[in-house]
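A single protein chain has been removed from this complex, and every other one stays in its place.
Chain IDs A and B follow the sequence of writing; residue 1 opens each chain.
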Amino acid sequence: MSVLVAVALVLTAVGGTAVVLTREPVHQAIVLSVFGLLLAILFVVLQAPDVALSQLVIGAAVLPLMVLLAIAKVRRGERG
Amino acid sequence: MNLLPYLVTGWLFLAGLYGVVSSTNLIHTVVSLSVVQSATYVLLLTVGFRTGGTAPVFADIPLGTAVVDPLVQALASTDVVVGATVSALLLSLAIQVHKRSGTLNPDELRSLSG
Partner (left out) sequence: MSRRGRLAVFSVAGLGLAVLLVAAFLDARPFGTAFHPLGDASVRASLLERATANTVASITFDQRGLDTMGEEFILFAAVLGAAVLLRRDREEREAAAPDERREGRGQVGHMPEVIRLAGYLVLPFVVVVGIYVVAHGHLTPGGGFQGGVILATGLHLVYLAGDYPALRWLQTNRIFEVSEAAGAAGYVLLGLAGLAATGAFLYNVMPYGQLGQLASAGTVPLLNAAVGIEVGSGVVLLLAEFLEQTLVLREPGGNRRAGAGG
């Protein structure tokens, strides 16, 4: 197993742990975006370009955006 | 050393599960659930990997080159998109819960009223 795969795997594990341990939702959305990027890099290293394409757009852009918008909606409800 | 990818899968799964169990904010729960989902993607691609293989797209490589398993990639690539939309559905549920009961803390949600 090459060093590249090992490094990518370890980074992914660290990223996943960071996502779970970040309690504040807005910060967690940012960490989730970085985790999505790390996952996409892992998928490229594992020779899966199709999966990496989906994961990059979804995990780094769409999902954190939806989380942030959900937080905004909830906070608007709290204020109004 | 060969066990590392599998161990990373197990670690992501258990870490995400810990996040779901110990969460005090429903939105944090949904995001931890997506970490659990990512563990399945890593497992799928780990199982399909072939040392020395390349991506299973033959647009520019000669037929007969060793490639990694395309079957698991087909499963994983659609899974990523669908998993995100299901997470969006869960986020909508969280928003509705907050609208009805005023809190996002699962410990404070008591009965099924409202």
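Here are some notes:
Definition applied: a residue touches a chain if its C-beta (ideal position, glycine included) is under 8 Å from a C-beta of that chain, and two chains touch if they have at least 3 such contacts.
Not measured: the values here are computed from a predicted model.
Listed here are the chain A residues that touch the chain not shown: 1, 26, 49-50, 53-54, 57-58, 61-62, 65-66, 68-73, 75-76, 79-80.
The missing chain lies against chain B, touching residues 2-7, 10, 13-14, 17-18, 21-22, 46-51, 55-59, 63, 66-74, 77-82, 85-86, 88-89, 91-93, 95-96, 107.
Quick note on the criterion: only the chains that are shown with their structure count from here on.
Once the centre of each chain is set as its mean CA position, chain A and chain B turn out to be 10 Å apart. The part of chain B that touches chain A in the complex is made up of residues 1-2, 4-5, 8, 11-12, 15-16, 18-19, 24-25, 27-28, 30-32, 34-35, 38-39, 41-42, 45-46, 48-49, 51, 53-57, 67-68, 73-74, 76-78, 80-81, 84, 87-88, 91-92, 94-95, 98-99, 102, 104. Across the interface of their complex, chain B is touched by residues 1, 5-6, 9-10, 12-13, 16-17, 19-21, 23, 25, 28-29, 32, 35, 39, 42-43, 46-51, 53-55, 58-59, 62-63, 66-67, 70-71, 73-74, 77-78 of chain A.
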